[in-house]
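Questions regarding the structure given below will be posed in turn.
A single protein chain has been omitted from the complex, and every remaining protein chain is retained in its original position.
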Amino acid sequence: MAATTAAEAAPGRRPAGRRGRLAPYLLVLPGWLWLAVFFVAPIASVVSMSLMTGSLTAGFTFTFETANYTRALGLYWEQILRSLAYGGLATLLCIALGYPVAYWIAFHGGAYKSTYLLLVLLPFFVSFVLRTVSWGFILADNGIVLGTLKDLGVLPGDAGVLNSAPAVVFGLAYNFLPFMVLPIYAVLERMDHRVVEAAHDLYAGRLQAFARVVLPMSLPGVFAGVIMTFIPTSADYVNATILGGTHNTMVGKVIETQYLVNNAYPLAAAITVVLMAVLLAGIFAYARALGTEQVMEVQAG
Amino acid sequence: MTATEGTRGGAGAEAERGAGPGAEAVAGAAPRRVRRRPDWGKYLTWAVLAWLFAPILFMVAFSFNDAQGRHNVTWQGFTLRWYGDAFAYPDLNAALANTLSIAVLTMVVSGVLGTLLGVALGRYRFRGRAATDLVMFSAISAPEVVLGAALLSMFLTMNVATGYLTVLLAHVMFSVSFVAITVRARVLTMDASIEEAARDLGAGPVTTFRLVTLPLLLPAVTAGGLIAFALSVDDFIITSFVSGSTQTFPLWIWGATRVGIPPQVNVMGTLIFAVGVLLAAGNVLLARRRAR
């Protein structure tokens, strides 16, 4: 990156000039309209649809039908809870693997920092579906990995990984790991290394220095990482469909089937709203539990 | 709820790097102690990288597999014939063409809208700023299946047939915030005095924007545009809700899993990956040269 002058490095907003009063509104307008029409309105629309009744032949009418919600919860509470559990486990796995990686790249990557970061990102050039399907082939019972281990006698002949909960969590963690590494890296990388040095001097122990200084300061990155991984993993269904078996269905698949296959729109919309509400409540509770407004202050990488 | 932001891509970090509070400290990297014990962090990083690349190696290797029949999963010998025959499936070609054209259009449209948003958010205080932020944050963090379901609900209620256009609308929707954030980060670190100087020299607002502001913003705009491109190319879940009978590359692969994925998919995947690697390598080299 180009060398930064002191003036550039000092951020801050310039006061809007008198003539610029209208400018921000004109600038924001097109993007804002787009988001209003294709994000806010659809969300309102799914809520409204979740309160309709009817059938594909007769049409659907808005009747404030709350029974859709009782049905959604009654039929699919298991899939909803399972999705949160899988998402949570995958997120933990991502922290366990992603934090050390981000830490090592940020503090010990030296001149190759950006190269390492790039390597973490490169897999994104291959379609997410294609990568997941590849895992399905790699992990087959007699595939490259298990087949070889079986031939070597390390594993019993009937061992299998695919079509199980661990396979799904593994796939989720695999696909979303970079979303954990990036924000943590962004925070660690920006951290003033003198502070870390000072901590080393004060606490002497590496572990203590880490636990008391680096870790707390990097929490905003972890927080952003958790949001960036937990939400998409718990709503994903590609991994569960390709790598899962029986009793592994996630709620996203149910929503997809009810919309695109069964055309049971109101029920599908109700499940969607429940999922949205649960995740929103989760984020909110999470932000509250961490107790500070600062956790939200991360500008993930 | 407080709004925050984050991006799924890395270019934001790149664009913001210069703003780091300890920029000078980073530049004069902290002296490292000489360690003799095994560098576990390094091993772990490499192990994770190996993990990340494993399915890609599989994909690349099997683009050279002399597969017979419908299933390309057991090694049957080396061949280059799939590269010569990469476009054997007209539907796959059409799907890839759709994916690429949608991605380019998404990049352009969300690039323009996102840049305007980013400039406004980075430079001005105005009513509705917080709301805009909140909407952008929600659009970024909302799960894909919810976005897809919501869009489809609206298209159904509005009686809009889904297809190429609805896919494009959706893709712009979810990428515009990423561009905005990347651009805003750049705006915040820009030196206002340069623009003031231009104005003092008699340049009008439009001229200033064109000759001064835009060139300064360009790295962030391109970075944001590339994120938009990448997100669009890879999107599966939202697209499958709003695609109608339009096929895209990921949708085609998903459908093909039922009957066997032909080696041509591996070939195309490999070629796209290769282009990505080249772009990335070029970017690194360019950054090196600029830094010098």
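For reference, chains read A and B in written order, and residue numbers begin at 1 within each chain.
Quick note on the criterion: contacts are C-beta pairs under 8 Å (C-beta built on N, C-alpha and C of every residue); 3 or more make two chains touch, one makes a residue touch a chain.
Here is the rule we go by: contacts and distances are computed from a predicted model.
The chain that is not shown carries the UniProt protein name "Spermidine/putrescine ABC transporter substrate-binding protein", picked from "Phosphoribosylformylglycinamidine synthase subunit PurQ", "Spermidine/putrescine ABC transporter substrate-binding protein", "Dehydrogenase" or "Gas vesicle protein GvpA/GvpJ/GvpM family".
The chain that is not drawn here is touched, among residues A:Tyr86, A:Phe223 or A:Tyr265, by A:Tyr265. Listed by residue number, the positions of chain A touching the unshown chain are 9-13, 36, 40-41, 43-45, 47-49, 52, 54-62, 75, 78-79, 140-143, 160, 162-163, 190, 192, 195, 202, 212-213, 216-217, 244-247, 249, 253-254, 257, 259-263, 265, 293-294, 296-297, 299. Although one chain is not displayed, chain B still touches it through residues 1-4, 19-22, 68-71, 73-74, 88-91, 128-131, 133-135, 153-159, 161-163, 185, 188, 243-245, 247, 255-260.
The rule we apply is simple: only the chains that are shown with their structure count from here on.
Mean C-alpha position of chain A lies 15 Å from that of chain B. Touching chain B in their complex are the following residues of chain A: 1-2, 4-5, 7-9, 11-16, 20, 23-25, 27-28, 30-32, 34-36, 38-43, 45-46, 48-49, 97-98, 100-101, 103-105, 108, 110, 114-135, 137-138, 140, 143-144, 174, 177-179, 182-183, 185-186, 189-194, 196-197, 224, 227-228, 231-232, 234-238, 242, 252, 255-256, 259-260, 265, 268-269, 272, 275-276, 279, 283-284, 287, 293, 296-301.
Taken in their complex, chain B has these residues touching chain A: 1-10, 12-14, 16-23, 25-26, 29-30, 32, 39-42, 44-45, 48-49, 51-56, 58-59, 73, 112-114, 116-117, 119-126, 128-129, 132, 135-136, 138-139, 141-147, 149-154, 156-157, 169-170, 172-173, 176-177, 180-181, 185, 188-193, 230, 233-234, 236-237, 240-241, 249-250, 253-254, 257, 261, 265, 269, 272-273, 275-277, 280, 283-284, 287, 290-291.
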